[in-house]
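Only one protein chain is missing; all other protein chains are in place.
This part shows chain A:
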Amino acid sequence: MTRISVNVDGTTYEDDVEPRLLLAHYLRDRLGLTGTPIGCDTSNCGACTVDLDGASVKSCSVLAVQADGRAVTTIQGLAKDGEWTPLQRAFHEQHALQCGYCTPGMIMAARDLLRENPHPDPDEIRQALEGNLCRCTGYQNIVRAVLAASGQQAPGAAPAPGPEVGEEVSA
């Protein structure tokens, strides 16, 4: 067992862990922070993406001991006082999720992208999210959501269908 001290979403945790314990399992099984799901075992799907000291990582590919002394931000640490971040709002408003299993990782990866490139074009968004798989949406609305969160209008996209709009889609 190895003693680690990790700050997760603003709280510092100290635990004895097996050196082989994955960060994803530490978050889920030890801390009960189940907002970060696991979707594969080859680091292809990106569902478990979290932020580690300012960079997005797939938490299934990081050992808990590697997070010792560092700060982790998960999907559960984004909203402050119930206020969603622009990305969370945009995913909702652009219908960028269906089953929602990939959504935490998708949002965390998109957050990383926007930090490095605040105004990506659609191709840059698609390339940047290549490591995050979604089986439901066909990605188009995810691209729209990232554009919207960066203050851009998606080319050819319908305006955000907000409940207060209530417009008809052409039949």
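Quick note on the criterion: contacts are C-beta pairs under 8 Å (C-beta built on N, C-alpha and C of every residue); 3 or more make two chains touch, one makes a residue touch a chain; residues count from 1.
The working rule: contacts and distances are computed from a predicted model.
With the options "Sugar ABC transporter permease", "ATP-binding cassette domain-containing protein", "Cytochrome C oxidase subunit IV" or "Carbon-monoxide dehydrogenase large subunit" in hand, the undepicted chain maps to the protein name "Carbon-monoxide dehydrogenase large subunit" (source: UniProt). Among A:I4, A:C102 or A:A148, only A:C102 touches the chain left out of the display. Across A:I4, A:L23, A:A47 or A:V72, the single residue that touches the chain missing here is A:A47.
Within the entire complex, the positions of chain A that touch the omitted partner chain are 18, 20-21, 25, 28-29, 32-42, 44-45, 47, 74-76, 78-79, 84, 88, 91-93, 95, 97-104, 107, 122, 125-127, 129-143, 156, 161-163, 165-171.
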